[in-house]
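Every protein chain except one is present and positioned as in the full complex.
The chains carry the letters A, B and C, assigned in the order they are written, with residues numbered from 1 in each.
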Amino acid sequence: MISITGIELENPTILAAGIMGTTGASLVRVAKEGAGAIVSKSIGPEPKDGHSNPSMIDLGYGFLNAMGLPNPSYPDFKDELAVAKREADVPVVASIFGGTEEEFVEVALGLIDSNPDAFELNVSCPHALGYGASVGSNPDAVETITKAVCDAVDIPVWVKLTPNVTDIVAIGEAAQRGGADAVVAINTIKGMAIDINSGYPVLGNRFGGVSGAAVKPVALKCVYDLYNALEIPVIGVGGINTWEDAIEMIMAGASAVQIGSAVYQGLEIFSSVSTGIEIFISDRGYKGLSEIIGIAHERI
Amino acid sequence: MISITGIELENPTILAAGIMGTTGASLVRVAKEGAGAIVSKSIGPEPKDGHSNPSMIDLGYGFLNAMGLPNPSYPDFKDELAVAKREADVPVVASIFGGTEEEFVEVALGLIDSNPDAFELNVSCPHALGYGASVGSNPDAVETITKAVCDAVDIPVWVKLTPNVTDIVAIGEAAQRGGADAVVAINTIKGMAIDINSGYPVLGNRFGGVSGAAVKPVALKCVYDLYNALEIPVIGVGGINTWEDAIEMIMAGASAVQIGSAVYQGLEIFSSVSTGIEIFISDRGYKGLSEIIGIAHERI
Amino acid sequence: MYPTDVRITKIIKETPSTRTFVFDRSFEEAIPGQFVMVWIRGVDEIPMTLSGSNSITVQRVGDATEKMFILEEGDRLGIRGPYGRGFTLPEIEEKILLIAGGVGAAPLSPLAEYASSAGICMNTILGARNTSELLFVDHFTSCGELHITTDDGSSHRCGFVTDVLADIDVSAYDRIYTCGPEMMMKCVHGMLEREDTLEKAEFSLHRYFKCGIGVCGACCMDREGLRVCKDGPVFSGIQLRDSEFGIYMRGPSGIKKPF
Partner (left out) sequence: MYPTDVRITKIIKETPSTRTFVFDRSFEEAIPGQFVMVWIRGVDEIPMTLSGSNSITVQRVGDATEKMFILEEGDRLGIRGPYGRGFTLPEIEEKILLIAGGVGAAPLSPLAEYASSAGICMNTILGARNTSELLFVDHFTSCGELHITTDDGSSHRCGFVTDVLADIDVSAYDRIYTCGPEMMMKCVHGMLEREDTLEKAEFSLHRYFKCGIGVCGACCMDREGLRVCKDGPVFSGIQLRDSEFGIYMRGPSGIKKPF
């Protein structure tokens, strides 16, 4: 049992935003498969169909996607969130996004009746015009939005950061100043793929974000730096495919980990990672997870 | 035969900076293996031993390195450069770095007698304190440095960009304003790896830069955006392992490509990539490389 | 992986609303019922069942399929796949029933081909709006009986495939496979449930796909959160009990659309 921003998790594996998170039923399914907590798809103020397909491809060494934040909007998602809360038996985090602090607050308040255990603010999706990283690369905007949501609700607020910035720590500090209870790093890294047979960019949106194995070293460095600079917990995400990857992220400074693309391997990923972590902790004689969080910082 | 910033290349594959580029002899060897041009290790004002080992590991899906810009400094490298110029039979580009515009100019002038065909300014190495990306993420610094070197020498100046910034286009524009003849994108992406058996970061420098397959989608996006925004040519580098990767980079907007980590596969990489490109061009009935440079921008 | 570039070697006008596109790349490893994501460059990427190891059979319904209908032999498509869970192949000694409605004949066609080449005893109920829309009639006659219905009675029996099914003793079959409009399949499901033969039956479903590889969750069905692209598109009758099947599906945004 671990506690993060006051929420109790049976294990430190959390479903990442945007992965099987559009319906209450699929969130519940992931919880039953062993996730310690679940994060919904990012929900916004208006329904969005997202970008046209192809919206995701497997690169072999990672994935490239540009979903375009498809979501039914908060009025419609309220009930899905309620289903997740009712049936999942694990903490449920609502990921939300908007273009302005007012929109963020509107969405948060619109979902609050479904009793999410926390909000995760997606200020980091790299491929939604006017949304996401355009907001998340500006420390002032991040601080303002975080503060607005923190003021409006009294559940924990996590802020999800983009790595597509010169200095992720500055953004993390802005979130902390705004009152964030935790930061989540990282969202996908801007990237693209081109079909050489036709010259067309492969994604319907032309470019998108890289996730999976390829981004793990980048995520580790971001988590490492954020852990160093911030007082609030860091939740690590990006490229976790095995329990070893999760331990690495925790040693960099993550209090818990989120798993996204690795769901591709199968939903057993959550139980296999959490079991692996547990065995590692006990085999090596550590007293608990907390003993290895950020341990890399002490190894000099 | 292609021409880039006035330099004639037999083929569009160029050895990337920092790969087998510390000695004249190794540069010559790469040229004989089929590279269309060769770029030296980045040379600075003072000799540097670089970071302690481990300085590079193979991640499977890419590489992580933190060499720390080891180099013998320009007084010592002058002769190596002269060897390369004398024996390589292909254009030789001197990569240089410094902490200030004065240092850049000092190094450039120190090497000019060896007659490099161009300078490549490394304003982008992510892991040398006070050098590299700390300079390269600041558009004003990039413009000033570029201008200083362009004023001091009358050979083409290429500027190598870091992807570790919020907006690589702004940096590319700064280089262009400074008088750069071409930009080269990308240098490595900040990353790290942790040994879970000990908790130690694997690299001697704790963190470093990711190269190889993992960075290809990111490099493509950078090249795509730079091509769109700049008047000067873009040279693409990052994750090119096959001729298909090279074509992809060219379709994104690269006028030529650099190959770094893929040397791990063997030095035949240059001839196999350039032959592949040539066959592709002729099989598909294109008139030449120029017909496919940036073609992805027209596919809408 | 990046989409595989394929060239269209043949276009067969099957019916006024459906065409088969044959390409120069054969997906021999594909199991009947598996699908591919078909990229019409510059337009969209849409899921299509393989109607043969190197073909898809497309009904014109909207933007992307419209664009496909102006393609010509020699044109190219990008293909990802095959993906998903196909049909459970029948054993040699088993007796099987296929129930196909409209373009639902597409996924059942390679199954019929498999069955006939394996000498498996197979009967088929094939329905369509009208005579001209009947698909793959000869694929299903190569062995076993074929019952044809048309909604408008323009030939054969007038009515729906369920009318034929009602007259059939389903207990005589070891496996029942069905694909067609969801309301048709829902009726079939109900009838088989009443006959207590759901565990023998498999249904090939459609939902809105984005990733196609089981990650994004766009295609998840209530109440079990089954991913049609990965856990399906073929499901057993049992899996579909108490699900959204026949009640609603979701659009690209995730908003429910009742049938």
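Just so it is clear, contacts are C-beta pairs under 8 Å (C-beta built on N, C-alpha and C of every residue); 3 or more make two chains touch, one makes a residue touch a chain.
These numbers were taken from a predicted model, which means no experiment stands behind them.
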(request) Give the labels of the shown chains that the missing chain contacts, considering the complete complex. (result) A, B
(request) Just name the one of B:I4, B:M20 or B:V142 that touches the chain not displayed here. (result) B:M20
(message) Among B:E10, B:D167 or B:D195, which one touches the chain that has been omitted from the display?
(response) B:D195
(message) On subunit B, where is the contact patch with the chain that was removed from view?
(response) 18-30, 41, 47-50, 52-60, 63, 65, 67, 70-73, 76-77, 80, 193, 195, 197-198, 200, 202, 204, 260-261, 263-264
(request) Mind listing the subunit A residues that contact the chain we can't see here? (result) 299-300
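Throughout what follows, only the chains that are shown with their structure count from here on.
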(request) Averaging each chain's C-alpha atoms to get its centre, pick out the one most distant from subunit C. (result) B
(request) State which chain is most central when centres are taken as means of Cα atoms. (result) A
(request) Mind checking the centre-to-centre distance between subunit A and subunit C? Centres are C-alpha means, answer in whole Å. (result) 36
(message) Two-or-more-chain contact residues of subunit B, please, as numbers and ranges.
(response) 299
(request) Find every residue in subunit C that makes contact with two or more other chains and list them. (result) 41-42
